[in-house]
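Taking it in order: structure first as structure tokens, then the write-up.
Yeah, one chain of the complex is gone here, protein chain that is, but the others are all in their spots.
Our next item is chain A:
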């Protein structure tokens, strides 16, 4: 069965404040969707709510992955069902090496007794690290501790490559990356494109989309998707900014949940 990820009327709050005001989106295997929009419009909240971050409360709507109810699942179950979120600010965890972490994540997907062999794991990890031009010593460093912004992002992509998810959400993966790193990360994503996998790329710069060609582009404002289109929409946003969208829709303040 082809992958199908469905978001229907999703509303979410943080500390009682409603940030997502009804998101509708369908992502099929093979498709790349980009969500663009200025800061403070709810883009990252969407990513966190889909993954199940404990600070966000979903108040309405449905999310399904291949027909399974995602919102009923705990965070780890969502991940094992095939959801992957490359985070904007990944946690640093002292004392846990990157490789121990990655191996635990891979083994969490396997039955007890059929864990990945150490040699096979190392071969896989080293292969993927090479693709991402990561220094092999990062395998033995503590998870994200002391990593630069760009190193953290590469490490997120490394996890994506190793965990083989069905739906990949990239939350501002391009922030803090120089152009070379951006190309490497984009290349990592492009090698993962397949009919079985869908992508949701969240960004407020168009430049990432020069390297990862989206099939659909959505603009988010005030906690809703206010405009959708093809790749040409991203180009127009790059050239003309967001003001024309606001004008067209009669939006004065595009943000959501901000203190007055």
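Simple rule for what comes next: a residue touches a chain if its C-beta (ideal position, glycine included) is under 8 Å from a C-beta of that chain, and two chains touch if they have at least 3 such contacts; residues count from 1.
In this text, contacts and distances are computed from a predicted model.
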Item to check | From "FAD-dependent oxidoreductase", "Amino acid/amide ABC transporter membrane protein 2 (HAAT family)", "Multiple sugar transport system substrate-binding protein" or "Fe-S cluster assembly protein SufD", the hidden chain's UniProt protein name | outcome: "Fe-S cluster assembly protein SufD"
Next on the checklist: Can you say which of A:41, A:159, A:206 or A:222 touches the chain missing from this structure?
Outcome noted: A:159
Next on the checklist: Please identify which residue in A:14, A:58 or A:96 touches the non-displayed chain.
Outcome noted: A:96
Item to check | Which of A:58, A:71, A:105 or A:251 contacts the chain that the document leaves out | outcome: A:105
Checklist outcome for this item: Answer key for A:79, A:225 or A:245 versus the chain not shown reads A:79
Next on the checklist: Please output the residues of chain A touching the missing chain, sorted low to high.
Outcome noted: 51-54, 74-76, 78-80, 85, 87, 90-91, 93-96, 100-101, 104-105, 108-109, 142-143, 159, 163
